[in-house]
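The structure under discussion appears below in the form of structure tokens.
Apart from one protein chain that is not included, each protein chain of the complex appears where it belongs.
Our next item is subunit A:
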Amino acid sequence: MLHGNIVVTEKARMPGHPAADPDFAADMQSVAQSQDRDAFARLFQHFAPRIKAFLLKQGASLAQAEELMQETMVTIWQKAHQFDPAKARASTWIFTIARNRRIDRLRKQARADVDLTDPALVPDPLEDGEAVVARSEDRERISAAMRDLSHEQLQVIKLCYYSDMSHSEIANQLDIPIGTVKSRIRLAIARIKAALEDA
């Protein structure tokens, strides 16, 4: 069942080319600060179909993927105030929420994670402003390089990340030789690396 509005929005955003990098950080903050439902609806339109796709790739059924996606969106609303645009892109933060919801569903124990208010936490060393900027630029470069990867390269990297499949299982699923799987991974990583070295 296609949702009319979503299809129109996706066309407007040119799927596969989010290079303009719409400012979801601003929408996240509007949700956090003023419970802005329009901003939330924009987040929903962009991320919900991708979260659902991500969950399907990890083996959820259609119904489970829809349900977990909805839970993820509810959590995004509830925890929006914890999002810090200086530390992560909205897509990174939303990935971690979806990942954790999925784990919570799969087993009894919640995912064990770092709590930044933990009294035992060893804090980040004090860094000068330059180092902080360099780190966030590195992450931007990783993101930019990934946007430039070919469809085939992205496909194999996704399978490595999302599933517990070995390279030969990936080769089987895509019906390509294992050497091709490996060379696509190598090429993709080389491009990300080159982007960082150009800095």
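Going forward, a residue touches a chain if its C-beta (ideal position, glycine included) is under 8 Å from a C-beta of that chain, and two chains touch if they have at least 3 such contacts; residues count from 1.
Simple rule for what comes next: contacts and distances are computed from a predicted model.
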Record-based protein name (UniProt) of the chain missing from this complex, from "Sugar ABC transporter permease", "Cytochrome C biogenesis protein", "ChrR-like anti-ECFsigma factor" or "Disulfide bond formation protein DsbA"
"ChrR-like anti-ECFsigma factor"
Options A:61, A:92 or A:172, residue touching the unrepresented chain:
A:92
Touching residues of subunit A against the unshown chain: what are they?
1-3, 6, 10, 15-16, 18, 37, 41, 44, 48-54, 56-57, 65-66, 69-71, 73-74, 77-78, 81, 87-89, 91-96, 98-100, 102-103, 107-109, 111-115, 117-125, 135, 138-139, 142-143, 146-147, 154, 157-158, 160-162, 164-167, 182, 185-186, 189, 192-193, 196
